[in-house]
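Missing here is one protein chain; the remaining ones are kept as they sit in the complex.
Chain IDs A and B follow the sequence of writing; residue 1 opens each chain.
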Amino acid sequence: MLRYVIRRLLTAIPTLFVIVTISFFLMRVAPGGPFNQEKGLNPDIKANLERVYHLDESLLMQYLRYLWNLVRGDFGPTYTSPDFTVAERFANGLPVSIQLGGMALILALLIGGALGIIAALHQNKWEDYSVIATATAGSTIPTFVIAPLFQLFFALSLKWFPVGGWGDGALINKVGPVLTLMLPQLAIVARLMRGSMIESLHSHHIRTARALGLSDYAIIIRHALRGALLPVVSYAGPAAAALLTGSVIVETIFSIPGVGREFVFSALNRDYTMVMGTVVVIALFTISFNLIVDILYAVVDPRVRYD
Amino acid sequence: MEDSILTLRGIKVNFRTIDGIVEAVKGVSLDVRAGETVAIVGESGSGKSQLMMGTMGLLASNGTIEGVADYRGTNLVGLSKQQLNTIRGRKITMIFQEPMTSLDPLYTIGNQLIEPIVHHQKISVSEAKARAIEMMKLVKIQDPERRMGSYPHEMSGGQRQRVMIAMALANDPDLLIADEPTTALDVTIQAEILELMAGLQKRLGMGMIFITHDLNIVRRIAGRVVVMRYGEVVEEGDTKSIFANPKHPYTKALLDAEPTGRKAPPAAKAPKILDGTNVSVTFEIGGGFLAGPPLLLKAVDHVSVVLKQGQTIGIVGESGSGKSTLARALLRLLPSEGAIVFEGRDIAKLNKEEMRPLRKQIQIVLQDPFGSLSPRMTAGQIVTEGLLVHEPSISSGERDARAIQALEEVQLDPKLRNRYPHEFSGGQRQRIAIARAIILKPRLIVLDEPTSALDRQVQGQIIELLRDLQIKNNLSYLFISHDLAVVRAMADHIMVMKDGRLVEQGTPDEILENPREDYTKRLMAAAFA
Partner (left out) sequence: MTDIAAAPPKAGRSLWADAWARLKANKAAMVSAYYLVFIAVLCIAGPWFTPHQFTTIYQDYNRVPPSLSAYPKPEMLDLAVTDAVRRSRVDLLSWEQKDGKIYITVTSAKPIDERMTRYIDRSSVFEGAQIVDKSADGLKVILSAEIERKYFFFGTDNSGRDLLTRTLVAGRVSLAIGLLAGLVAVVIGVLYGAAAGFLGGRTDEVLMRIVDILYSLPFIFFVIMLVVFFGRNFVLMFLAVGAVLWLDMARIVRGQALSIKRQEYVQAAEALGVTRTGILLRHVVPNLLGPVVIYMTLLVPQVIILESFLSFLGLGVQEPMASWGVLISQGANNMPGANWLLFFPSLFLTTTLFALNFIGDGLRDALDPKDR
């Protein structure tokens, strides 16, 4: 087990390296730079700024410098807000995104999982059809439609919630973003859960359990559900990584100071270090959650333990 | 009948499908007395499994059951799940065909054994554990205490089936329903399990219903036989009298379906077609970046084969013995070591391009009549595909004529040549596969379990056809099978393989009447007991 984890962590390093490399050069190929935006910037000042940030060096040199700093855990300064380093910006944005994403993820897994199980147990009955309808709607209507509609009905008309803003993390401010983040995830989880639960209920060992006269509870919870969780677990990993690192759309619409909104802003302003930082953070999250999923998988399914 | 423990009267099982109601069981009545073994025999689709699944309340959600299934005064049909569960697993239990999937892969054997004991007998876990270990000993699992902690995937198919039996018998049931419990197992394991079940049935004095398609098993285990076809019982009676004096034509046909006849050996001076010397095949398992060197598995280990014109060599062995791998290596479909000489020419070192013209001479018919035909091509297209490669100059009209000819040769109506594989039955598909092989007028055909996926009756017809074709076209066969009865009828020389090695070879008489090696003896005992 431990050897497996170590091996996986070791294979993550080259992956991370390739991601950083691709991102670095892809971004530099794009025209424009961090100090081209402000027209009429004095060429001397611009040159000075570029020298301070080592932007006057060759691309290769900059790349190596970035890698070296990264290895030491230094994400570098930001160009758009000189008073902050990238790490400090993340210290502000990441907790916000993690809170929203975490709540949305947990709710989506719990509610979506429950709905999926209910649907599977009542296959082709009204319960099933209503869950399918909800899931179809949830996964079809885009977030950027749902979010404004939520604002319109619940914030502007009914005035139950604020239209947007973080409000220092007040619960009432989180309702809208969390719900809109949750809905598509909930839909996917419900669909997945329903499908794998139906498959699980049709499997031979469930037939054995029925033939042995075990109770419904034992059959559904102990035998069917545990196997049916596997596909949901493997979906939840990448989904968690994506949710926790912030949603561009939801954070933009609800004016939430999270990682997602910052990222778009940084990309548009060619804030190289900030963009690179986001890429690295997202990749780290993705890699870690995939690892967590694999470990969870081994916990649930003894067959993969010795891989 | 007074002493009947299970009495079925007018059982009907229906399934709602997209194409309407399918009647799987159309009013079946039968009795099982305490302590007797009843075999329900029928081919696939006869409704034999659905009958018992319905009785046990295990039908798929689109299935319904009508009629009376009386167990000691209680009608099981229409019973609520709670009431049914006081009988299911306690008084009547059932085991199934698929030993690989019938146990929950996520729990240990011990866990799964203990669960139904605690559930039904309401005893403590430690008491249940003792009972479970006792059961493991009963089904002759070695080292039961340690095995309790094993997961199903750590056990072989035979062991898993033993565990299934232990689970089923742990609550002292009156009746055990066994649905083809040995079909998926290798013959030698099959024999062990059958022996175990027969012994336990006598020792515990329970009733047993044994569902099977295999008449050999019936003869060995059952006192009474019920023959089913198309959802109805066509005949029932004592095993002895049914076998000695079958009344219904279907029963007669079933009994006659066992392949008979022998094949005469080829003339002594018949030329050699294929000569493989010291053929070995090695597979690499796993390996790769950071995973260390791959595991090497010798699937075929220095086996030599000499096949003469007009000869049929039967290659016999259980799953994993390397028999199919050997055949594929001889056809140069897999990389191998050793010399392979085909009609005097060494083909072992030929590359793909050089091999292509020779493919016309060497054909293969595969086991799975569903998988071996491309689902998107018509029968005619499938049969003539080889002509596109080897006789590209002929016109489409000529190709069509050749297809008609080939289909007639395999006794399939050529009018059906525009149909697609899914519109044919298993036997018909296998005929198409044979037509695809013979249209090129090959010298040698490898038959890789060509009858294993078919019902006994159809099997007999296919064997008949293959024998006719051999005589007509002076073909040589490499016939691969695990079924000794079929091999006996087809081959004039038999090779027995185990773990990639050749164990024994000789004429059918030598091998079947007088096996020398231990393994061969066990194989024989299992197949012809």
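Here are a few things to note about the model shown:
One rule holds in what follows: a contact is a pair of C-beta atoms (placed from the backbone, for glycine too) under 8 Å apart; a residue touches a chain by one contact, two chains touch by 3 or more.
Just so we're clear, the structure is a prediction, and the values are computed from it rather than from any experiment.
Here one chain is not drawn; of B:Val218, B:Ile340, B:Val458 or B:Leu484, the residue touching it is B:Val458.
Residue in contact with the omitted chain (choice from A:Pro148, A:Pro231 or A:Pro302): A:Pro148. When the omitted chain is restored, the residue from B:Ile217, B:Ala433 or B:Leu447 that touches it is B:Ala433.
Checked against the hidden chain, the listed residues A:Thr15, A:Asn48, A:Asn92 or A:Asn124 yield one contact partner: A:Thr15. For chain A, the residues touching the absent chain in the complete assembly are 15, 18-19, 22-23, 26-27, 29-32, 136, 139-142, 144-145, 147-149, 151-152, 156-157, 245, 248-249, 252-253, 260, 263-264, 267-268, 275, 278-279, 282-283, 286-287. Hidden from this view is one chain, which touches chain B at 253, 288, 331, 333, 355-360, 362-364, 366-368, 371-379, 385-386, 388-390, 411-413, 415-416, 418-420, 422-423, 425, 427-428, 433, 436, 440, 457-458, 461.
To be clear about the criterion, only the chains that are shown with their structure count from here on.
Those residues of chain A lying in contact with chain B across their complex are 7, 10-11, 123-124, 202-205, 207-216, 218, 222-223, 226-227, 300-303. Contact residues on chain B toward chain A in their complex (touch as defined above): 56-58, 60-61, 81, 84-90, 93-96, 98, 101-107, 115-116, 119-120, 151, 153, 164, 167-168, 289-290.
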